[in-house]
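One protein chain omitted, others in place.
Moving on to subunit A:
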Amino acid sequence: MATLKPILLVEDNPNDIELTLAALESSQLANQIVICRDGAEALDFIYRRGPHENRAVQDPAVVLLDLKLPKVDGLEVLAKVKGDPATRGIPVVMLTSSREETDVVRSYNLGVNAFVVKPVAFDEFFAAIKEIGVFWALLNEPPPHRGGWPSNG
């Protein structure tokens, strides 16, 4: 399979979606960007359930996960993904407004790969998103897939 892995953006706030997309756009990544508006939908996508039942067998290159989400919140999604050996390898970056230390500590305890507090300054925000996208979607070498032939689907 030759297609690039998608970037999964889990965010309920439309303004944040638009700004994050603008930033990713400016980094000129070719990866498809999938948007889920709550934690439940994100899990459906990752586990190919419900509306995403028929999508290709392919883990996201990176999950950009907001902390506060409707239905299933960001920390629950993180716990589920990092608690499952089948999905543990998926990089998850918390992208959040929170500066609460407890959130940071809990996220790292759950196995988050990075925790980014969205900067107020626009330039810094753009730079951060671009760096995250470039690093996780292009530079980062994911762990080797165990079991089966990943690209045969």
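Assume contacts are C-beta pairs under 8 Å (C-beta built on N, C-alpha and C of every residue); 3 or more make two chains touch, one makes a residue touch a chain; residues count from 1.
The working rule: contacts and distances are computed from a predicted model.
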- Item | Hidden subunit of the complex - UniProt protein name among "Iron ABC transporter permease", "Two-component system regulatory protein", "histidine kinase" or "Stage V sporulation protein AC" | "histidine kinase"
- Task: Considering the whole complex rather than only what is displayed, give the residues of subunit A touching the chain that is not shown.
- Result: 13, 15-16, 19, 22, 67-68, 96-101, 118-123, 125
